[in-house]
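Structure record follows, encoded as C-alpha cells.
One protein chain is absent from this view; the other protein chains keep their places.
Let's turn to chain A:
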Amino acid sequence: MILVLNKDVMAIGNERDVVPFRNRVKEHAVKIGMSLVNQTKLITAASELVRNMLRYANGGVTNIETVSKGRENGIRLTFLDKGPGIKDIPQAMKDGFSTGKSLGLGLPGARRLVSEFDIVSSPGKGTTVTIIKWKNG
C-alpha cells in the first residue's frame, strides 16, 4: 500500500525544462533525506526518461511524488507522454537498442538505477513510465 504524501506536476516542453526538472526532483529527494548516491541514481534515471519523452514525443507531463510504504519513504516519478508509443517494450528494454541515434541505455539504464520501474505504452496513444526510488533502496 503506497501512500502519496506530496505531489508536484511539471510540464516538459523543451530541453530548457530539463535542468529545472532535475533540480525539483533533487529538492524532493533531499527533503526525505535520501543519500547522495541514491539521489544521483534517481536524478540520472529521471534525466534519461525525460530526454526520451522530449526526443520521441516532443515532451509531456511529469509527476514528482513523495510516497511512503510502511516505514519506507521514497520518490515516485511518472512520465506521461502522448507520443507514438513503443511497439515492442521487451526490445526497448534491451541494452543497446535504440530507434534514435543514442546509445540505447536510456530505458534499461534507468531501470537499473531505480527500485521499481513500470512502463505502459500503447502505439499511437503514448507512453507512461513510472519509477520509484526508495530512500534506502
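General observations
Keep this in mind: a residue touches a chain if its C-beta (ideal position, glycine included) is under 8 Å from a C-beta of that chain, and two chains touch if they have at least 3 such contacts; residues count from 1.
One rule holds for everything that comes next: contacts and distances are computed from a predicted model.
As stated in its UniProt record, the chain not included in the shown complex is "STAS domain-containing protein", which appears among "STAS domain-containing protein", "Polysulphide reductase NrfD", "Sulfate ABC transporter substrate-binding protein" or "Flagellar basal body rod protein FlgB". Per the touch definition above, the residue from A:Lys41, A:Arg76 or A:Lys135 contacting the chain not shown is A:Lys41.
Although one chain is not shown, part of chain A still touches it, namely residues 15-16, 18-19, 22-23, 26, 36-37, 39-41, 43-44, 47-48, 51, 95, 102-103, 105-106, 108-109, 112-113.
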